[in-house]
Every structure is written in structure tokens, then in C-alpha cells.
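As you look at this complex, bear in mind that one protein chain is not there, while each of the others sits in place.
Entry: subunit A
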Amino acid sequence: MLVQTHSHSETLAPARPVAALSAILLGFALLLVVGFAPLAEIHNTTHDTRHANGFPCH
């Protein structure tokens, strides 16, 4: 961030943490779908991924 011009970093300042936290939340939601969703079709599709990467599976 230090290399950016003053005006640039000012416009980015509020957007940055919001974008960062949104990305983390989106990632977490996606993780819940892939690794944890109980729906049978999702479970069957992700079955081997869940087992191979240590998610709790059936």
C-alpha cells in the first residue's frame, strides 16, 4: 500500500477491508458447501474430496 499515490490509497481505503472480509466470507460459505452440506447430491459429488482432505464424512 505504501507505494500507491496518496489519492489512490484514499479512494481504496474503505473498499479494501470490505473487499477482504467479503472474500473471506465468500470463501467460508463455499467451504461449507463443498465440505459440509448435508444434501445427498452434494455429498455424493464431493464424497472423495471430503474423504481425501479430512472433512467429516458420513
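Annotations for the structure displayed:
Throughout what follows, a contact is a pair of C-beta atoms (placed from the backbone, for glycine too) under 8 Å apart; a residue touches a chain by one contact, two chains touch by 3 or more; residues count from 1.
Everything below uses one rule, namely that contacts and distances are computed from a predicted model.
Looking at the choices "Isoquinoline 1-oxidoreductase beta subunit", "CbtA family protein", "Cation:proton antiporter" or "Dyp-type peroxidase family", the name in the UniProt record of the chain not drawn here is "CbtA family protein". Taking the whole complex into account, subunit A touches the unshown chain at residues 1, 12, 15-24, 26-31, 33-36, 38, 40-41, 43-58.
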